[in-house]
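Below is one structure, written out as C-alpha cells; comments come after it.
Right, chain A next:
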Amino acid sequence: MEALFSLVVGVLTACGIYLLLRGRTFPVIIGLSLLSYAVNLFLFSSGGLRTNSAPVIGASISPTDPLPHALVLTAIVIGFAMTAFVVILAVRARSELGSDHVDGQQGEEGDTR
Partner candidate 1 sequence: MTFYVITEGIIAFLLVAGGLFAFTGSLGMLKLKDFFMRLHGPTKGTTLGIGCVLIASMLYFTVTQREFHVQELLITLFLFITAPVTGHMLAKTGLHMHLRFYTGTRGSLPEFRDEDVGQSRVARPARAHHPWRTKAKRSRLKRREIV
Partner candidate 2 sequence: MSLLWIPLLTIAGIVVPVMTSRHGRRTCVNATLVAPLLALALALSQAPAVLAGDVVSLQIPWMPLLGLDLALRIDGLTLLFALLILGIGSLILYYAGHYLSADEDDGRFLAYMMLFMTAMLGIAMADNLILLWLFWELTSISSFLLIGFWGHRSDARRGARMALAVTGAGGLALLAGFLLIGQAAGTFALGEVLAAGDVVRASEHYTLIVALVLFGAFTKSAQFPFHFWLPHAMAAPTPVSAFLHSATMVKAGVFLMARLNPALGDTALWSLCLTLAGLATMLYAAWFALLERDLKGILAFSTVSHLGLITLLLGLGSPLALAAAAFHILNHAIFKAALFMSVGIIDHEAGTRDIDRLGALWSMMPLTGTLTLLAGAAMAGIPPFNGFLSKEMLLDQSLQTGLLGALSGIIPLLVVLAATLSVAYSLRLIWSLFFAAPKLTREEKAQPPLKVHDPARGMLAPGLFLAVMSLLVGLFPMTLADPLVSAASLAIQGASTPELNLALWHGLNLPLLMSAIAVAGGVVVLRQQRRFAAVATLFPARDASRIFEAAVVRVIKAALWLTLRLENGSLQRYQALLILCALAMVGIGLMKLDTLTGAAGLQSLDAMLVLGAALAIFGAIGSALSHRWRLVSILMLSVVGLMVSLAFVRFSAPDLALTQLSVEVVTMILMILALFFLPQRPPLLVSGRRILRDLILAVAMGLVIAMLNYALLTRETLSIADYFLRESVPGGGGSNVVNVILVDFRGFDTFGEITVLTLAGLATFKLLNRLKLFMPAGNVEGIRWSQQRHPMILAVVSQILLPLALLVSVYIFLRGHNQPGGGFIAGLITATALLLQYMARGHDWTRARLPVSYPVIAVSGLAVALATGVGSWLFGYPFLTASFGHFHLPLIGDFELASAMLFDLGVFLAVVGATLMILVNLGRVTTIHRPSLEER
Partner candidate 3 sequence: MTRLKRYLPTPVLSLVLLVVWLLMVRSLAFGHILLGSFLAVTIPLLTQGFWEPLPRVKHPIKLARFVLVVLWDIIVANLQVSRLILSPSREAHPGFIEYPLALKDRLAITLLANTITMTPGTVSTNIRLDSSSLLIHALDMDDEQALIREIQERYERPLKEIFEC
C-alpha cells in the first residue's frame, strides 16, 4: 500500500510538473493544483497512513498523528488562496498582455523559446 500511495503521489507530482512547464497560464494553474494535491498527500503521509483511527478522542481507539492533518489543512487553505490569486492574475494577464501565454507573447512560433 505504501508503494501504491507513493506511486500516486509521484504521478500527481509528475503530471503537475509537466503541466507547470507548459507555456500557457491555464495548464500552469492546473499543474499547480495537481502539484498541491501531491504535496498535500505527501505532507499528510508524513504522519503515517492508518485506517479507521481518526484523531477524534473517543471515535477511535488508537488515533493517528493529528499534526499533519492540521498542517495539510493549513496548506490546503493557503493553496486555495494562492490558486485563487493566480487564477485571477491569469485573467488579468490575458487582458493586459492580450495573450494567455505566461510570457505574454502570442507565441506563433511556439513555445520553443
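FYI, contacts are C-beta pairs under 8 Å (C-beta built on N, C-alpha and C of every residue); 3 or more make two chains touch, one makes a residue touch a chain; residues count from 1.
On the choice of candidates, all candidates are chains of the complex that A comes from, given by their letters.
Every value quoted in this text rests on a predicted model; they were computed, and no experiment measured them.
Participant: Pick from 1, 2 or 3: which one touches chain A in this complex?
Facilitator: Spelled out: of the options 1, 2 or 3, chain A touches 2.
Participant: Using the touch definition up top, name the residues of chain A that touch candidate 2 in the complex.
Facilitator: 1-27, 29-31, 33-34, 37-38, 40-42, 44-60, 63-67, 69-74, 76-85, 87-92, 94-95, 100, 102-103, 107-113
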